[in-house]
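The complex appears here minus one protein chain, its other protein chains still in place.
Chain naming follows the written order as A, B and C, and within any one chain the residues start at number 1.
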Amino acid sequence: MGISPVLWQFLTKWLTSSALWPREASTVAGQTDALYIFLWLMTIVGMALVLALLVVFSVKYRKEKHPNAIQIEGSTLLEATWTIIPLGIFLFVFVWGAWLYFRIYNPPADSMNIYIVGKQWMWKAEHPGGQHEINALHVPMGRNVQLTMISQDVFHSYSIPEFRVKREVIPGRYSTVWFNATAAGTYHLFCTQYCGTLHSGMVGDVVVMTPSDYQAWVDSSTSGMSLAQNGERLFASMGCSQCHTGDAAARGPNLAGIYGAKLKMDDGSTQLVTDGFLRDAILNPSAHLPAGFKPIMPTYQGQISEEGMIDLVEYIKGLKTNYRVQQTLGTSQSNQAAPSASGTVIP
Amino acid sequence: MADHALTHDEVVAPHGVHEHPFYQKHHFETAEQQREAAGFGMWLFLLTEIMFFGGLFMAYLLYRNWYYDAFVSGSNTLSLSLGLINTIVLIGSSLTMAMAVWAAEVRKQGALVMYLVATIVLGCVFLGIKTVEYKEKFELHHVPGASFDISEFVHPTDKAEKPLPVDMANKTQIYFSLYFAMTGVHAFHMIIGLGMLIYFVIKARQGLYTTGYVQPIENFGLYWHFVDIVWIFLFPLLYLINRH
Amino acid sequence: MSTANTIVNLPDQRTAKLPKVNYINKEHGLLSWLLTADHKRIAMLYLFSITGFFLLGGFFAGMVRFELLTPAGDLMAADTYNKMFTMHGIVMIFLFLVPSVPATLGNFLIPIMIGAKDLAFPRINLLSWYLYLGGGFFTLASLVLGGVDTGWTFTTPLSTHYLNTHVITTATAIFIAGFSSIFTGLNFIVTIHRMRAPGMTWFRLPLFVWSNYAASIMMVLGTPVLAIAIVLVALERTVGIGVFDPAKGGDPLLFQHLFWFYSHPAVYIMILPGFGVISEVISTFSRKRVFGYTAVAFSSVAIALFGFFVWAHHMFIMGVSNYSALVFSLLTMLVAVPSAIKIFNWAFTLQKGSITFETPMIYVFGFIGLFTIGGLTGVFLGSLGMDIHLTETYFIVAHFHFVMVGGMLMAFLAGIHFWWPKMTGRMYPEGMSKFAAVTTFIGFILTFFPQFIVGYLGMPRRYHAYPAEYQVLNVLSTAGATVLGVGYMLPLLYLGWSLKYGAIAGNNPWQATGLEWQIQSPPLTENFIEIPIVEQEAYDYEWLAHKTEKEVTTVG
Partner (left out) sequence: MSDYKVSTKHDPHTPDKHDPANVTNPEHAEHHIVGPATYLGIFAILMVGTILTVVASRLPLGIFTAPVALAIAVTKAVFVVLFFMHVKYSTRLVKLTVAAGFFTFSILVIMSMSDYISRAWGQW
């Protein structure tokens, strides 16, 4: 029975394209592969050593050749050798791996941010400009891209093998990962944390485009409203602007420029305002009370979807002045409704 | 009677050296070996119990740190007096259990039965009070689940209580989950213990444990004291988080 | 068999008979087995039941491999596939690997090896078996009722809020099986501490006893944490207590902490007893004391101790603190060292020995080869940066199968072949068993080595359907699984055959030094006619030669 032509085709494809490792399509891919190759060398050398010992001893000391065993108690020197050398190698691997880990999980400050929402069984990507994607992610080549990810239901895991990048997407908490794609093309996107029936269907494509192609894509796929604009509408409709007016006498803290600041808290601690902090402060305000304010803010747990939360966070992140907040407030107080035209004005 | 050490021979081997006491299993060399094995085995079992409760204590520690205000408010709805009475009752039952072990060791059958019965009575009192407390929680809708109600924490009837913001009040459910899980598992251990105590009373009345065969009583004592120790931690952790 | 290349020394088959009285024929009837307190009979009960569950788990593995033959999910529906790999994991881990060596070989041998008549608590030992059956019953119940698809890891909140299958039934199964394991461990620890024969000091114990002791400590300390985590999952599902539910303020990672606090040590619970088997076999067939006895003994204890400090390496990408991950990764590197020590000590045991290659020894060579790869690929996963790409792919599947199947199952089979003559009094066909050992080894490599590559290429684990470019490697893997299946079925056949037709083994066919080889095979109900007084070290072949010589002169 010959090899079926289909199988043969797959075999040649496997051997010619990605025989032992997937394509290196990000800046960390090469670094991960270097560690991987080092680790295999370690394995092969270790394995060869053990095999050599087994074979040589088996041949040399088999019963026909060596009928009487010579008892040896042990050898402290030898044992110390094979304690210390592996220990040294493992510690070296630890340092190398730790370096790589911190590199992959520490996004550079100048990264562009894309939000990812995972749910059973699809990936939603939300670009700051308001572009939405399902089971796909378009990114420009040569730019640092940070993904801020959250799950709506269970644990998922965002994995792009060609980038050697993966991180769990957690319910109730933002997690981040970043990459810098180096080669244009379409790559696999997998959910790697088992998440229920259609786990293996939670896949998609990561499309890396040249900057100009990317710009063209951005322009053609906009939904008309940026995340921040959506956030602004939510900010008004949820009543946030009633208290967070930016006035010195306001019931809520001034949010303009708050992102990235160190906030003095009611309990005396200091907290850095991050995406995660903003999200938690909206859901559990009393546990995130800045100094000098009363715990009067209601919780929005269960009232805002994760996408809405992202809009709000993105809005507050970009909030530099309270001018528009006060304007909106003035309008809504007179109209009892948020102005529907606000989306058309670019802040 | 003052503490004193009896050598083993005086207790178990009054007739001749080749006789084994009736309770010695034949795979043991000596009764003493059997006794130490059983005691050690019991301790290992308690080790697993430590880790079993340990998982719950770990969860408690985490959420108490996260949701301290909710834990304080939740804790303050528990009845301090009932908790205190129960603590005294349970430590009292530990005392009677310890006395039961002593009675078995000095072979006083009447005293042994009396102390075991006293332990049962105190154990039942504890569970009775616990039932009253649980019943109150059901009536107040403080049992985690669909009917859980936070209004008591948002608008406390007791004016001395600090009202909680809604988001923190929601977290009292975690406090009550842990309260029920911890006291529930504890009460479950007590129910098992009471069942065994009844068996021991029946056997003790037949004189089984006052012939030198102390080991079952002694091992059960270890179990009962362990349950007591768990409560010694549960009482301050659940009832007394911040009462002032 | 020529005496030049074997140490097998069987009694004259024309006159040899099984001993008239032994533990198997002392009492008759089903009840005498079901109510027995004899550790050897309980070991046999375990052997039969875990073999049954191994076959069941193997069936699920086969179904998984067949589904993966093609990229599309065409053999079964997605949820059926999910149930298949879930049941494969649960059955293999909780009902096969955890009890495999301790409950069968350990149960049979530990009392004999230390010179005791039985375990300290024979009736608790029987209770363990019934609890095991109870766990098995609930597993089967969940299967019959329609299965469960949580994966063996029960990840919250998937298992608590998002699945509509029989999670609680399965949780009950694991809870009960956990207590079986606790009681076995407890029994071993007490027995090893309190029941040793006169003269049997700690450093005269066979290494098999040491490694089972270390595993028992982990069973006793780790399993209860799994039990409480499972209880909380059940409460979360039924009542909605919220401790693992992010919507109510709970932390789903807390479940991961509690779960892996047991389930990482569980890996060592599974492998340590296997290490013990390897030490016994390699010493016997090279006629030499294990190189560096103390180092091997202490490395088991070191693994048991450090094994409790490394669990979060299963959670490196799950959102644990990066600093915490650093600590756990460092400790993971440290725990790899004792295993490396063992490998080299075993290799050097061969040096200047007088080596023969009977079946158990073939399995041991297979073990050393596969476990070395399995162990070193563990270093890949313990290394933080590497773990990001490798975890949750087929690489990790390959890694733990190399350790658990390549390591533990090989060790289990080595042990079964080594002690079969002692357990049944009969030998199995040597040629056939060597063939099975080699088949298993080849089948194993073919099954799992391609998974390292397909994993690095990015294929996620637990995928029902996968991109077409991974097919070649999956086909190789499935083909290998078929070979592996044959390799596992063979022992079942010839061991069964040997029960009736095998050659009479005599007391000590391998001329091994352990106390178990100095008594009749199969042994008496209480093992020893006279409690031995131990004056020799473990693996003292000169003592054995001297003793045999004396017996020959006395008889002659």
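Descriptive notes on the structure:
In this section, contacts are C-beta pairs under 8 Å (C-beta built on N, C-alpha and C of every residue); 3 or more make two chains touch, one makes a residue touch a chain.
Here the structure is a predicted model, which means the values were calculated and not measured.
The chain not shown here is touched by just one of B:Thr77, B:Ser94, B:Thr119 or B:Thr210, and that residue is B:Ser94.
Residue-wise, the contact with the chain that is not shown comes from C:Phe308, picked out of C:Phe275, C:Phe308 or C:Tyr494.
Touching the chain that is not shown, out of B:Asp69, B:Glu152, B:Asp167 or B:Asp228: B:Asp228 (per the contact rule at the top).
Across the entire complex, the residue among C:Asn5, C:Ser32, C:Thr201 or C:Thr238 in touch with the chain not shown is C:Thr201.
Mapped onto chain C, contacts with the missing chain fall at residues 21, 193-201, 221, 225, 253-254, 257, 261, 308-309, 311-312, 320-324, 327-328, 524-526, 529-531, 533. Contact residues of chain B toward the unshown chain are 1-9, 11-13, 17-18, 20, 26, 29-33, 35-36, 39-40, 43-44, 46-47, 50-51, 54-55, 57-58, 61-62, 65, 80, 84, 87-88, 91-92, 94-95, 97-99, 102, 105-106, 218, 221-222, 225-226, 228-229, 232-233, 235-237, 240-244.
Assume only the chains that are shown with their structure count from here on.
Contacts between chains leave no pair untouched here, as each chain touches all the others.
Here the chain at the heart of the structure, going by C-alpha means, is C.
Here the chain pair with the top count of touching C-beta pairs is A-C. The greatest centre-to-centre gap from chain B, using C-alpha centroids, is found for A.
In terms of their C-alpha centroids, the spacing between chain A and chain B amounts to 47 Å. Chain C has its Cα centroid 37 Å from the Cα centroid of chain A. Across the assembly, chain C contributes 249 as residues in contact with two or more other chains.
Under the contact definition stated at the top, the residues of chain A that touch 2 or more other chains are 284, 301.
Listing the residues of chain B that touch chain A in their complex gives 66-67, 69, 164-168, 170.
Taken in their complex, chain C has these residues touching chain A: 4-7, 73, 78-79, 82, 149, 151, 153, 155, 157-158, 161-163, 246-247, 249, 252-253, 286-289, 291-295, 316-319, 322, 325-326, 329-330, 333-334, 336-337, 340-341, 343-345, 347-348, 350-357, 365, 368-369, 372-373, 376-377, 379-380, 382-389, 391-393, 453, 456-458, 460-469, 471-473, 475, 541-542. If you check the complex, the residues on chain A that touch chain B are 283-287, 295-299, 301.
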